[in-house]
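Missing here: one protein chain of the complex. Every other protein chain is in place.
We call the chains A, B and C, going by the order they appear; numbering starts again at 1 in every chain.
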Amino acid sequence: MNIKIKFFGQHKEELSKSELNIDVDSNCNISDLIKILIKGEPKFSKFNSYAVAVNLNYENFEYILKNGDEVAIIPPVSGG
Amino acid sequence: MNIKIKFFGQHKEELSKSELNIDVDSNCNISDLIKILIKGEPKFSKFNSYAVAVNLNYENFEYILKNGDEVAIIPPVSGG
Amino acid sequence: MIDITKNEIVLNDYMSFKNEPDSGSLLFFCGTTRDNNLNKKVKYLEYEAFEEMALIKLNEIRKLAISEWNLNKLEIIHRIGIVDISEISLLIIASSPHRNESFRAIEYVIDELKKSVPIWKKEFYLDGDAWIGSHDNPN
Partner (left out) sequence: MIDITKNEIVLNDYMSFKNEPDSGSLLFFCGTTRDNNLNKKVKYLEYEAFEEMALIKLNEIRKLAISEWNLNKLEIIHRIGIVDISEISLLIIASSPHRNESFRAIEYVIDELKKSVPIWKKEFYLDGDAWIGSHDNPN
């Protein structure tokens, strides 16, 4: 399955990219995706605190991904 | 002693006057002044709830008046 | 700044300034004439003030609020005379480093103003009028 990952703020800056496409096996949840992400982007391992949204909704790390899902990694927000 | 009394809002409207000069004896306090006021202006007796300011400061009813004091009868305020 | 004015309060007149550089919060409260009260249709309001004393009381409230919440700016403008529906009777502007202070200060000013500042409101209805705030024997 193909998953699109979006990065923002400090993540985007640190990884020097705003998007990434990753192929994952079926039954992959978000925790699994993060492990795969860190293998390809070791710099991401320094980040401990972020939320994840799938197709514009916040989801927990057990969420099972579907082909074509867009996963946004959300650093701690600080609008206002 | 001469005391000037100022009326506002519903009092001014009811008595059809905004000011009144009253002669009182020395040692007259505000309670005494109100009794004298009601004798001259019986319509004022219908009002139960008001504060009193002497020379622009709120004072209690035991306040002893001095010659030339300006006494403002303050109906319940409702600014805003 | 404190003001009691017979003129219409026009918000744009107060919007030309930028916030203070060391403020992160700027809050504007407008009290406006509502077209109804206690199930009666209101045509307009009329405010009367004991101006000399009201200015003193507003200044006292302002100074207390500025020192209590460490404000960079606090302006209180109260209109008197006839105030039509939707027009502003009271404008309060507060500026502070953080937002909580602006909110608390403006709520304090309104509460205190309604307790101690000699300003009176009369509501005009389709079929009469009434002074607000009085618990005295009605006519």
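Assume a contact is a pair of C-beta atoms (placed from the backbone, for glycine too) under 8 Å apart; a residue touches a chain by one contact, two chains touch by 3 or more.
None of the values given here were measured: they were computed from a predicted structure.
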| item | value |
| --- | --- |
| Which displayed chains the unshown chain touches | A, C |
| Sole residue of C:20, C:46, C:75 or C:112 that reaches the chain not shown, by the stated touch rule | C:20 |
| Contacts of chain C with the absent chain, listed as residue ranges | 11-12, 15-16, 18-36, 85-88, 97, 99, 102-103, 106-107, 110 |
| Hidden partner interface residues of chain A, rising order | 6, 8-10, 13, 46-49, 53, 56, 58, 72, 74-80 |
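Here, only the chains that are shown with their structure count from here on.
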| item | value |
| --- | --- |
| Whole-Å gap separating chain B and chain C, where each centre is the average of the chain's CA atoms | 26 |
| Distance from the mean Cα position of chain C to that of chain A, given in whole angstrom | 50 |
| Distance from chain B to chain A - Cα centre to Cα centre, in angstrom | 74 |
